[in-house]
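For this depiction, one protein chain was excluded, whereas all remaining protein chains were kept in their positions.
And now, subunit A:
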Amino acid sequence: MSIPKEHDYIGLSENSPMERISDKLSSSSSSSSTLSTEENSNINKNSLNLKETELRLGLPGSQSPERKPLPGVSLFGKDIDTNTNGYSLSPLKNLVSGAKRGFSDAIDGSSGKWVFSVNNGSDAGLNKGAVLFSPRGDNGNTQKSSVCGPAKKEVVGVITQSPKPVQEKNSQVSGANENNNAPASKAQVVGWPPIRSFRKNTMASNLTKNNEEAEGKSGFGCLYVKVSMDGAPYLRKVDLKTYTNYVELSSALEKMFSCFTIGQCGSHGFPGRDGLSETCLKDLLHGSEYVLTYEDKDGDWMLVGDVPWEMFTDSCRRLRIMKGSEAIGLAPRAMEKCKNRN
C-alpha cells in the first residue's frame, strides 16, 4: 500500500484527516489484496524447497518420514542405527548448502516474506496453538464466513491482507480445527483469553489433580516451559499443550532457534549465496551437533523422546537444546536411569 505525500500526515495537513482516511482506505484495500495473492503463490512455490532443506532436531536412530534420505553427514554420528526404541523425531540434517539454499530462497525468491512453516501436512498440529489469525472486515460488513483458510494458518502473527469480512459466531475457530488431528480442544489463539500465566499454571495443576485422566487438561490447556539453546543469547518459551507429538515439538523448536544456528554460519546475519566456508562446515560437523533434552520433575536432565508424549508433557519442566559434545555422556546415563525406573 503506497503512502504518497507521507510528510503531510504528520499533523500538518490542512485537509480534514477523516476525508483523506476514507479516500485512502478504498484505494488501499484493492492494492493490498493483489499483494497477498502474489505472496501466497510465492510461498507455495517455495514450500517444497524449504521442506527438504529444513533444519531439524532429532534423536539418534530416528528418520524423518517425509524426507528422502540425503547423502551427507548425519550430525548424530554413529548411534543412528542402533536406537530404535525412541519415539521418532526427525534427524538433524546437515546444515550444509541445503538449509542455506532454503533460506536464500525464502528471502529472495518470494516477495520477502520469511515464513515459519510452509507445509500444511505435518504442521497441522502447530496450527492448533500457534495461530494468530486476524481477519479484517470491510466497513460495516459483519456477515460472512471464516477467515481461517489453510494458507493463512501457517504463520504466527502474519497479517493476511485480503479484506475478508469478520465472522460473528464460533465457526472461525472450528474452521481452524478442520485440518487438525487433535480432538475437541479449540485452536488456541496466543494470549487469549487474557489470563496471566501464573493463574493458568495454577488452575491447570488444579484440574490435573482433580482428574485422573488427561481429560483434566481440557480446562486450562497450557503448559509453558522455557527452552534454552546453548550459545543462544536468550531463552524462549513454548506451550507444550499446543503440540500432540514429538515431531511437532521438534519442528517448532527448529524454527524458533534456526536463526541462531544459521547465524553462526555467516559473518553477519544471513550467509552469502555461495555456500558455507570450509571452517564453518567443520564446526557444524564436529562440534555443533544438537541434542534436545529436558529437565523432569526430579530435576534430572533427560533425553527427549524416550517416553510417551503425555508422560513427557506431564514431567517436563524445561527444555534445553544441548550441544552434542556436551551430551555425549547424557544418552547412555539417561537410558540407564529409565531402565532402573522401569
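Here is the rule we go by: contacts are C-beta pairs under 8 Å (C-beta built on N, C-alpha and C of every residue); 3 or more make two chains touch, one makes a residue touch a chain; residues count from 1.
The rule we apply is simple: contacts and distances are computed from a predicted model.
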Name under which UniProt lists the unshown chain, selected from "Potassium voltage-gated channel subfamily D member 3", "Translation initiation factor eIF2B subunit delta", "Mini-chromosome maintenance complex-binding protein" or "F-box domain-containing protein": "F-box domain-containing protein"
Subunit A residues touching the omitted chain (full complex): 1-3, 6-7, 9-11, 13, 17-18, 20-22, 24-25, 28, 32, 35, 107, 111-116, 132-134, 136-142, 155-159, 161, 163, 166-168, 170, 172-173, 184-186, 188-199, 202-203, 206-207, 209-210, 218-222, 224, 226, 233-237, 259, 269
